[in-house]
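Of the protein chains in this complex, all but one are displayed in their positions.
Residue numbering begins at 1 within each chain, and the chains themselves are lettered A, B and C in the order written.
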């Protein structure tokens, strides 16, 4: 049976919702959008960096601007009420989607990165000290690695990294050794954006819990493409971004357990997050607004809710299956090509991306040449520089898949990689 | 000559760019957008909270999602290049608009509030101590008042407030007395969002400078509607929001002098803002990216640039004149009505908004009744609770104008206020 | 003009302009003050119970706020006479909007239910079920 016949949903129908997939490239890279000089079909395989935005989501955003744009929370007039209801309900949609108890546990941020910094500042600066340690993994994204490293420097807390095995998985013995009674926080990436490893968050959260430490899952690469339930994972915090799951840019989510968020002091100060202000002092609004200072990203929050509805309509398990299919197929075909080193676990145990290098071809050259064939991949360190150092490479090329990608697109990738390899041979 | 004849531009033509102005209200306030039960014309006078978004801006945003959506900075493929060029050039557009030296001085945040917190955290936490004071005004918005108040509590720095006179202007003698050699920062609102006072930022910045203090202008209510030039004002920092000037939600700007920004440590940590990361330590990207961690608000940054182009096409001096016309007209007509107390300076010396109370009618009731007549105004403390305390009122009603508002809309406001007054008489 | 002040029917305005049971009691069994900081509404409610402490005998209130919150408190103070504390406990938002007899827009619900909240919190504190410091008067 061909891989196409195994698609868990109608990929062609999905593609119709994404007009950008119809465009060509090849022309002037400094002029936004398609023009006459673009004459090569786009094959977009950079979804781990950002996914495209389907029409229903674009329409939810334009509908907001065209028919009920208004500031939220405090307005008595109808537009403000409509915007408030939609914006606040977007929190409920997120809560439902990730199994949170309610909107109190869902804080909108601008991206995953800000969600981590929020916790690092509001909880970390207040709670960490020289006796504490924070345990990360060697495959952390800079969003958590740099954040905890720098908060560690500010507070004196040390940072430990759970080792990555040669197979690209977490060394759980090392995890058990590094997480100890001085551990205050265990923060781990759920699906690695470089190795495609699916980490055992539940076990890590349980280990953290055993030692009285908190746990934080970086779910930027998991919430978009597999079932994620905060209760089931047992984490205290979890973060992800809208733009990697059919949503707009400028919106991210911090999930936090209510009692924990309640106990934390606010992070950003300003309007909407206060209860009572005098010249001398202030008190704070209820959750989640206590952590959403200023005019929030209203259109983007509403857009995120529309994205979640879009993803749920397809079915998150089906999306997981589709990504697995493509990742395994790509892994097999690139391996067959020869001269290709793929990082991370075997094809059937990985999330929907493949980072690799080709013998004798620098990742940046490879990605430039792929671009000449219309194939959009990312080249660089994918915000995991220390992991790349450990892998002994300065950079890698990463192809990452999403709901609209096809077997034919993987074939186009493989063909272009072959051309590049031959050019440099 | 009627006020309509004095319009500095074709207001009817402008209105055509804002489909939301065509909608009706009166129906279900929990259902987003217009429906059959909406049967009263909308009169939108809540522009100081957020302005509407013209079609060219909505189209810039949809064009991004539909034709060159991609993550920025690190991508070698064409979509990423197109998005990077557009996103980075949006910084240049902002720099030009406010007279900054270049994109290095323009940091995109999610709103004004975050811009202030950025400085409070990155500069304030590091530089302030118990011997320092921060000078604000009694008419500060919570975005700066609460932020500096709380950073003051964290660092031991004291906060002083320049008094507001009975006429609603800043007492500059008090400013000269309160700003002293222990002053580290003077942060003042440029145009008050409650009193509509236009504050002498240039003089305050000079006073700050005389005492070796830095200066910060909260330009959330000035950049949208009057020429603002950071050089001319002589400020070190300045902040404003896109959503109050025809731009999208989720985007704000922090301007900072390059040398100053250069000397500051980063604030948010993560991808895009680093140069080199190891497990042990990190170094930072160049300005402005050093302060833009994680995937930025790409569509929103591009939308802001489109908004600035829209505003510049009309002409910022003309916009100032239009707001002045409407504010003066509204001030006169509400005064004539009797039983209306208007806060702030006389009609010809104010920005384009009027906050007031009507004898015997609570601001929330007034605003509810205005809503019944289709008139959207804000009621509450407008994020200036301490100022309201000083004015001796819990709340006020605020009507605020923008490019698309008309004399007829002011008339509708005044008529509705009269009805409300009579209802409660 | 369409909806023109639907929330402000004659009854509401009458209770606002002539609040019932306005003032203080000599010897209340419990007194409680609550506020709605985002609106600036404040209500103080005083209650006398019967000897068993089960039925509300007298209620008075004072306060400052919008017509919706004041009218609602005034109407409620009328209704509470003769009610059992148990009945008070079970009053919900629907009971209040029914009492008011008008549709309350979502952003004004807080105002409408402030009086009820103050009464319920006061009763709970009186029974020792609520820490006075922890009381919240927001929905």
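Just so it is clear, a contact is a pair of C-beta atoms (placed from the backbone, for glycine too) under 8 Å apart; a residue touches a chain by one contact, two chains touch by 3 or more.
All values reported here derive from a predicted model rather than from experimental measurement.
Colleague: Quick one: which shown chains sit in contact with the chain that's not drawn?
Modeller: A, B
Colleague: Among A:3, A:40 or A:125, which residue is in touch with the absent chain?
Modeller: A:40
Colleague: If the hidden chain were put back, which of B:76, B:151, B:208 or B:268 would touch it?
Modeller: Touching the chain that is not displayed is residue B:76.
Colleague: Can you name the residues of chain A that touch the chain not displayed here?
Modeller: 26, 29-30, 39-40, 362-365, 368-369, 371-374, 380-381, 394-395, 419-420, 423-424
Colleague: Would you write out the residues of chain B that touch the absent chain, in ascending order?
Modeller: Residues 74-76, 80-81, 84-85, 275-276, 283, 286 of chain B touch the chain absent from view.
Definition applied: only the chains that are shown with their structure count from here on.
Colleague: Between chain B and chain C, tell me the centre distance in angstrom, where each centre is the average of that chain's C-alpha atoms.
Modeller: Distance between chain centres, rounded to whole Å: 38 Å.
Colleague: If you average the Cα atoms of chain A and of chain C to get two centres, how far apart are those centres in Å?
Modeller: 48
Colleague: Mind pulling the chain A residues that touch 2 or more other chains?
Modeller: Within chain A, the residues that touch at least two other chains are 74-76, 80-81, 85, 276.
Colleague: By the touch rule stated above, which residues of chain C touch at least two different other chains?
Modeller: 38, 105-108
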